[in-house]
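Removed from the display is one protein chain of the complex; every other protein chain stays in position.
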Amino acid sequence: MSHDLLEAVIILAQLLLLLAMSFSIIRMLRGPRAQDRVLALDALYVNAMILLLTIGIRSNSLLYVEAGLIIGLLGFAGTVALSKFLMRGQVIE
Amino acid sequence: MIRRWFPHPLLSALLLLIWLLLKQSLAPGTILLGALLGIALARMYDLLRPPRARVHNFHLLGVLFVRVTLDIFRSNLAVARIILARNRSLNSGFVAIPLDLTDRHGLAVLACIITSTPGTIWVSYDSSANILLIHVLDLADEQVWIDTIKQRYERLLLGIFQ
Partner (left out) sequence: MNHLDALPPWAAILVAIFVLLGALFAFIGSLGLLRLKNFYQRVHAPTLGTTLGTFFMLAASITCSTVLHARPIYYEILIGVFLTLTTPITLMLLVRAALYRDREEGSLDVPHNRPGE
């Protein structure tokens, strides 16, 4: 009984996270300015990482959590580079 | 001599720990490589000539940690309520806060606290006038926010770092 509940909740959570990702994508497409798009991309990364964690809980595999860690780190590097670019027009000075 | 090779022993140990966690093994080769990385990266960090952090009061550090965790919970709920409320006229804006804190590590910790807490974000800091600019999502009264930051966080940080 409680296991059916858990299964249902995990699927619901995944749907919510997919919606959250689509909200970020809508904001990324709509802009209006470059900083809004970068912010939306950052939120997209984080949502994707949380989604991978739920898949990891469901499948009991370390691989998904590892992938989540890598997405988190790459998202950080990407957003920092984009912010630098917005500020000065070049990534490395 | 020891200082030359281990300028930041804590940083080296932390890097070794993260390396071991990432590799998920305790094989001698892994430990050796991790230790080499830890020492080399700490020496590279030393080339930047970072100012040394002196934590005077570990008890206050614990107090600060608990307080920040609770505040993050509370303001998560507050920001969630703001987002879910329909058509509410939202008054948000910038607040300039004159600071007494000048220690660079203290300022860095303050920046992380303010930005990690939903609803407030660190915008810029003027080091000559020692004035901090933050942006607040739900701004009712500027003076309340100035007092909150100064009373809740800055006083503790002054005790810890200065």
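So that you can tell them apart, the chains are marked A and B in the order they are listed, and the count of residues begins at 1 in each.
To be clear about the criterion, a residue touches a chain if its C-beta (ideal position, glycine included) is under 8 Å from a C-beta of that chain, and two chains touch if they have at least 3 such contacts.
Note that the structure is predicted; figures quoted are calculated from it, not measured.
Undergrad: What are the shown chains that the left-out chain touches?
TA: Looking at the complete complex, the unshown chain comes into contact with A, B.
Undergrad: If you put the missing chain back, which residues of subunit A would it touch?
TA: These residues of subunit A touch the chain that is not shown: 1-3, 5-7, 9-10, 12-14, 16-17, 19-21, 23-24, 26-27, 33-36, 38-40, 42-43, 46-47, 49-50, 53-54, 56-58, 60, 62, 65-66, 68-69, 72-73, 76, 79-80, 83-84, 86-87.
Undergrad: Touching the absent chain: which residues on subunit B qualify?
TA: Interface residues of subunit B facing the absent chain: 18, 21-22, 24, 72-73, 76, 79-80, 82-84, 90, 92, 94, 96, 111-112, 115-124, 126, 128-129, 131, 133, 135, 137.
Here is the rule we go by: only the chains that are shown with their structure count from here on.
Undergrad: If you average the CA atoms of subunit A and of subunit B, how far apart do the two points sit, in angstrom?
TA: The mean C-alpha positions of subunit A and subunit B differ by 23 Å.
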